[in-house]
Every structure is written in C-alpha cells, then in structure tokens.
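For this depiction, one protein chain was excluded, whereas all remaining protein chains were kept in their positions.
== chain A ==
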Amino acid sequence: MSWTLIFQHLYLVIMATIGTIVIGLPLGVLAYLNKSFNRLILWSVDILQTLPALALLGVIMVFIGGNSLTVIIGLILYSLLPIVRNTYVGLTNIDPAIKEAATAMGMGKFYKLIHVELPLAFPVVFTGIRIAVVTSIGVAVFGTFVGGGGLGSVIYRGIHIQNMNLIMSGTLSLMAMAIIFDFSMAWIEKKLYQK
C-alpha cells in the first residue's frame, strides 16, 4: 500500500463531492422553487440511492469504459440524495416570517435566494455534504472493479491472496479517512449552526 493509493482515493471522493454539489445544489433549489419538479427530483434521487453501488458502476462502465471518471460519475449519482434533499429541506424549513419579510422588502425571487435563503439553509446543506463525503469514501472502494483505482484495490488484492495484513491496512486507512472527514466536518457544522 502506498500514499499514491490514498491520494487516488481522496481524489475520487473530492472530485465526486464537487460534482455532486455542482449538480445537487441547483437540483435542490429547483425542487424548492418549482412545485411541479419537486416530486420528480426528490423521487429520482431516492431511486438512485437504492441501486446497488456496484451495479451502478457496472452500467456506467458499459457506456464510458473503465476508468476513474466512471467511478466519479457513479459516486456523484450515488451521493446526490443527501445534498439534494438537504438543500430542499434547508430551504423549505426557513422561518416563513423571514421569507415574508424578504418578499415584503421588495426582494426578487433570485435576490432573496442568494442573500437570505441559501445563507440560512447553508448549515443544513453542509450536513448533506458531510454525509455525501463520508458515504463516498466507503462506496469508492468499488472503484477498483471498474479500473478506477483507490484503496479498494488494496483490500481486493488482500482478499485475493488471503493476506490479512493487506486487508487490514486498506480497511484501517479507509476508516481513518472517513473518521477524519466526518469529525472535522461535524466540527465546522457545529460552528455553522451556532452562528
């Protein structure tokens, strides 16, 4: 096992998270703003997460071949749910009095979203991001089956040659990574809610 594999794993997770935010945040906002899209969007991301991760990656591989992009796309689809849903919930749950005040002050829909609603929903959105990151760290293990690399390959090789040390080193690194991300992001989250 080498640092390269750890960085490779991190790379997959971070790229996927950025992708999820870029896609998921607007979808969450859209679900909030438009009642008719609302159901379709929330239902779709729900369905995506019920798919087995490995199967999802397999299907994507059929289309674009086996490489790290396959894994990143898979992770994005897989972790859309927490971000879309939390964005939607965060926006929906803002005190209606504050929304009314913003409207009554003469803010347009978009201005209100940028200056009032998104900032207020952000702590909840951030919780969604944290869940997405931690989930991705685990799911990215399957990346190795579609040629995406990462720490999954260590564990896979360990299982293959029945080497306990190898399995343990891969697993522990993953756990450490997940715990470090989870704790540090939870700490930021706490600060956000306090504000």
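Operating definition for what follows: a residue touches a chain if its C-beta (ideal position, glycine included) is under 8 Å from a C-beta of that chain, and two chains touch if they have at least 3 such contacts; residues count from 1.
By our rule, contacts and distances are computed from a predicted model.
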item	value
Name under which UniProt lists the unshown chain, selected from "Two-component system chemotaxis response regulator CheY", "YIEGIA protein", "Phenylacetate-CoA oxygenase subunit PaaI" or "Quaternary amine transport ATP-binding protein"	"Quaternary amine transport ATP-binding protein"
Touch criterion as defined above, residue of A:I47, A:I64, A:I98 or A:M168 at the omitted chain	A:I98
Residue among A:L5, A:L91, A:V116 or A:A132 that touches the chain left out of view	A:V116
Residues of chain A (touch criterion as defined above) contacting the omitted chain	95, 97-98, 100-108, 111, 115-116, 119-120, 195
